[in-house]
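To start, the structure itself, in structure tokens.
Yeah, one chain of the complex is gone here, protein chain that is, but the others are all in their spots.
Now for chain A:
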């Protein structure tokens, strides 16, 4: 019985690969060697490969009398250039649980979206509203699995049956549970404000002012943070997402104008050359507007 060798390109327009492994999903490490060689070649010539865009952030969280307040700035940087002046760093995870993300922007975004889906599936499967501790546990297990290559630091805050809680998770998978937390490149500036003025069981307005001041300190003292302050107030009854709560950095107004009056430059000579164009071909195409 004759059997012809299958060709690589078939009439059905599917490419065939000759490996015998069944394909699996997830990360593919096929190109890592090629990328390493390319990067070595580029750096020999003096160029560098593009970097992942980091958020260069100040994020902060605080537990007050009735719940949790999360705050973040809104600048995303790409090495030394501001890539996004108004990005959202406070992500939704569950109706009463929100998460601020710092570090590599894409990692933080995808991590929080996956967490949100997982939390929803889990709470459908258990039939109970999700716990903040559950979100933290899944996050830290996932980040530890990838050994810090997923560069996202997160502050998870929310209200569940155990009351208001605040956790911070680092890219390698460690976590902290504290009454106030800051992360990102502006963390040092923000935490100094917290250390100075934090008291347990603060009132809502006082707590909002304190978080706003901490994020503003990060915006002014850190190059990687800027633009507006976003706040998210989570209590047992409501969630208030205050986008653009404060805009401490306003764009300045120009003092003078650089426009010149018409006639400032004298015209010395003027030559007019008409271009004669002949009609070569004329065609009419009816547009089908039905």
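Just so we're on the same page, a contact is a pair of C-beta atoms (placed from the backbone, for glycine too) under 8 Å apart; a residue touches a chain by one contact, two chains touch by 3 or more; residues count from 1.
In this text, contacts and distances are computed from a predicted model.
Asker: Identify the UniProt protein name of the omitted chain, choosing among "Cytosolic iron-sulfur assembly component 2B", "COMM domain-containing protein 2", "Transcription initiation factor TFIID subunit 5" or "Proteasome maturation protein".
Answerer: For the chain not displayed, UniProt's protein name is "Proteasome maturation protein".
Asker: Of the listed residues A:26, A:127 or A:252, which contacts the missing chain in the full complex?
Answerer: Only one of A:26, A:127 or A:252 touches the chain omitted from view, namely A:26.
Asker: In the full complex, which of A:42, A:114 or A:178 touches the chain missing from this view?
Answerer: Residue touching the absent chain, from the options given: A:114.
Asker: Just checking the interface: what residues of chain A touch the absent partner chain?
Answerer: Residues touching the hidden chain, for chain A, are 3, 6, 14-29, 32-33, 36, 110, 114, 117-118, 121-122, 124-125, 141-142, 145-147, 149.
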